[in-house]
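A single protein chain has been omitted; all remaining protein chains appear in their positions.
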Amino acid sequence: MSELLKVKNLSVQFPTDKGTVYAVKDFSLNLNPGEIMGIVGESGSGKSTAAYAIMDLLQGARVTAGEISFQGRDMLSMSGEEKRSLRGGQVGMIFQDPMGCLDPSVKIEGQMVEMLRQHSNVTKGEARKISTEMLRSVGITDPEGVMKGYQHQLSGGMRQRVMIAMMLSTQPKLLIADEPTTALDVTIQDQILELLTKTCRENHMAMLFITHNFGIVARICNRVSVMYGGMIVEEGLSEDIFYSPGHPYTRGLLEAIPDLEPGAGRRLKTISGTPNDPFAPPSGCVFAPRCPDCTGICKTEIPKRQDMGGGHGVWCHLARQEGRKGE
Amino acid sequence: MSNELLRVENLIKTYPARTSKGQPVRAVDDVSFSIEKGKTLGLVGESGSGKTTTGRAVLRLTEPDSGSIFFEGKDITKGNMRPYRRKMQIVFQSPAGSLDPSFPVWKIISEGPKAYKLLKTKREAVELSRELLLRVGLNSEDAFRYPGEFSGGQQQRIGIARALAMEPEFVVCDEPVSALDVSYQAQIVNMLIDLRQERELSYLFISHDLSVVMHLSDEIGVMYQGQLMELGSCEEIAKHPAHPYTRELLRAVPVADPRKAASRESRIIAFPEGSVNRGCPYRLRCPVAGEECGGERPSFRDLGGGHFSACIKE
Amino acid sequence: MAPTFLAIMLVVFLLMSVLPGSNINEFSSNGGGDWLDGIFSSLNMTDSIVARYVRYIVNLAKGDFGEGRSSAGLGSNIFYRLGFTAKLALFGFLLSAIIGIPAGTLAAVKRGGRADKAVSVLTLVMSSLPSYALAVVLVLIFCLYFNLLPPFGFGTPEYYIMPTMVVAAGGVAMTTRMTRSAVSGELGSQYVMVLRAKGLTGRRIVWLHVMKNALGTVVASLTNLASQLLCGTLIAENFFSMPGICQLLTKSISGRNQHTVLGCVAVLSVILMMVNIVSDFAAALLSPRIKDAMVYGGGRQNGES
Partner (left out) sequence: MERAKRVIRLFMKNRLAAASLVVFIIVLLFCILGPLFTPYDYSTIDVKNCWQSPSLQHPMGTDGIGRDTMTRLMYGGRTTFSITFTAVLISLLGILPGVAAGFWGGRVDNIISRINDALGAIPTFLMVIFAENMMGWGGGNYRYAMGVALIPPIVRIARSATMEVVGKEYVEAARALGVGSTGIILTHIMRNILSPIIVHVSSSLADTLVMCTLMGYLGIGVNPPEPEWGNIVHGGYAVILSKPIQMIIPSSLIVICVLSLNLIGNGLRDGLETGKERS
């Protein structure tokens, strides 16, 4: 069982007084050690919800799954205690909004030492030394100063670095990153992405990178899953996804992304329509209402995974190979 | 300079220091540019670069400390803005935040003309809003619904319809698509392009996303810590950027193409924080900075053909 | 805070000097020959309003409420009674904190659960029960029905049980409600999700991290709690005839003895002022951001964030 993380048809529903929200349906993935996998989708596609569900961080949600196993150990049958020790120990997590990630009333040092002592029995002095080293390794030039300060004295980029240092201090095998750079400036984002890929390479750590930005996926991910309306619509190596996208949604998204070529007034190709109503998901394919080449069968039957070879799967009745500018 | 619509000269805006010890922060530090009728200037910069403050100062939504603003040749820096408000409008960043949740859509769209007494009765107002809703791709019976019942993309369209209601000539777009997903971003960008040709509008398009700006602007200005680093035509900036900061921005934007994105070696060590009061503000992060950059502030040199750069190394 | 207090005392002083028949002008007049008069006479403003105001404040500080010249022993009388009221108020405050904070936290943590519903019902009833109604109920149960406690008077600790419950009722209701909303606010924030992702135990998250931040807001509204306890004490002392300052206040009101009334009002305002100052500093202590803003003076920064 070489897989680090294996998830089979995970589903998440939120019962609310206005009806049930079907946030995630039949979500599956498997991740090998040291691999960086991207989960791409627009807001409301359920990408973050799926990750939180895997780590059992969702409150007030009905989570059903065929299988969730980490390093061969079945997480579904794990006790709350075991799952808790996994979180922060073997699996680290970093989040999108750096402004609200750290406890505002506790020094950075206190929060980092707390993390280390929770998952390993080191003394306070050792924990402090490790934390300072970790802060230096994530590119913070004055770790002692940061340790003594509070979160409101740091910029967004610095806080994200502290978060990364904290989560990496326990040498996790898997890092789940939920849009860590969306709220940061593009130059700082570039640094954080470089830091994350270097750390994964050096520590042979796997990363599940959740984002809506295809550019980031192209830059750091070797495998990609594209999600829409709570379901995976396409998965495969990033070469396949970018150069021979099988699903109309993936194709539409790739063409809608503005490129860096000059020329005012160049229109972008768009995907018409508006997002589905979360309380009443469409029968059949979730993308049917907005799909340009949608046919009768799409409206009635949920498409199955069509294998396009080499692990490249497409959930579309009319899936066909079609190159983009790469070939 | 005949068909020049807007000219800004040495615009400065300072905010009181956050801590009592620090000196006041210069959000906009001596910025000058001009926009011709029907043309679009893109203002690009990261957070804290002063691009939003500049946009607000041009419409005098925040009063500038010094410098002057000319609209159609007339100086509007001081005095009553009311006659000019009609021709100058603004579209905001947050779809939900820019619409009053307690107003029905027809009231939101017709608020401007009503303030100028162009509409007498409610029926006229509803009529105007219906027309504009159709123009921005929504259906006319949305006029009686409330902003909370729309998605982000649709709310942004209502914001644009509100601006169009005043039949403006100049629109400041302050990060209009940054809060939207890619597919809705594309729809709004296309609409702004169509409106430009159709109503001969000129935009001051503000964004942190260089790729979106490239699709819309004739000229691009790059701002950093309140100062204009480089100003030039879209091709100049994209093909041969003169300022190291512009080059850094172009390099850092992730491109949706694995082969192009593969070759890059980026720096990890965090940039030193804090602003600089002497010399070039970018020198702390600049790979090619030297002592001379620490002297007095580099002037905004003309490299020919309307391409300016504030770097003495070039 | 001090300027606010001086402002209030100025208002009290000016009103009293305007009042017909109040003996304010006697005990705030100078000419007593001590160090203060030296200063005023040298500035030859012995009778100016400012001098008399300063004299008034100095007297108050010395605890001399003018008993030296006119009514019998008001000052010492007040301080003797202050002991009683302080005891009642302190018990009430401790009860509010000891019951209110854990109950509020429990209700917030188990939001929507049975505990939450029970706590909300209890808080609703306690805040809708005026203190005299509660006192009646207590007397009915403990004195008439079970005959366990003496209804009136003071002395041994058992006399204090019922009055303290009456004083604490309003306080407990307010603290519980305040803590519940503060804690559930914190539980919803992003950093709690991060703490869970760090693998910390639920108990540690709530009692170490969330509590510290939530207490910041709870402590900030200490002054409302103080006023609530004041009302409780007024009724408790009156109902259970405990010789506190509030009983003196109510008696002097019905006796229309203006001077004592204002004396008591001054003392109670001083106490509430101190509670106000303490709550500001406690709030700063708990949340470093407020401390920074206080130390550096947070200017209204509305530039680019």
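By written order: A, B and C. Residues from 1 in each chain.
Just so it is clear, contacts are C-beta pairs under 8 Å (C-beta built on N, C-alpha and C of every residue); 3 or more make two chains touch, one makes a residue touch a chain.
Fair warning: this is a prediction, and the values are worked out from it, not measured in the lab.
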Displayed chains that the missing one touches are B, C
Cross-chain touch to the chain not pictured, restricted to C:103, C:218, C:248 or C:268, is C:268
Considering the complete complex, of B:90, B:119 or B:249, the missing chain is touched by B:90
Out of C:77, C:96 or C:131, only one touches the absent chain, namely C:131
It is residues of chain C that touch the chain not shown, namely 4-5, 7-8, 12, 15, 19, 124-125, 127-133, 136, 139-140, 143-144, 151, 223, 226-227, 230-231, 234-235, 238-239, 249-250, 253-254, 256, 258, 261-262, 265, 268-269, 272-273, 276, 300
Interface residues of chain B toward the undisplayed chain are 56, 59, 61, 81-82, 85-86, 88-90, 92-94, 97-104, 108, 111-112, 115-116, 146-148, 159, 162, 166
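Methods note: only the chains that are shown with their structure count from here on.
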A count of C-beta pairs in contact puts on top the pair A-B
Computed over C-alpha atoms, the centroid farthest from that of chain B is that of chain C
Here the gap between chain A and chain C, centre to centre from mean Cα coordinates and rounded to Å, is 51
CA centroids of chain A and chain B: separation to the nearest Å works out as 31
Where chain C touches two or more other chains simultaneously, the residues are none
Chain A contacts chain B in the complex at 42-43, 138-141, 155, 157-158, 161, 185-191, 193-195, 198, 212-219, 238-239, 242, 252-254, 256-272, 274-275, 325-326
In the complex, the residues of chain A that touch chain C are 55, 57, 84-89, 92-93, 95, 97, 100-106, 114-115, 118-119, 150, 152-153, 163, 166-167
Residue set of chain B touching chain A in the complex reads 40, 46-47, 151, 153-154, 181-183, 185-187, 189-190, 193, 196-197, 208-212, 214-218, 234-235, 237-239, 248-261, 264, 266-273, 285
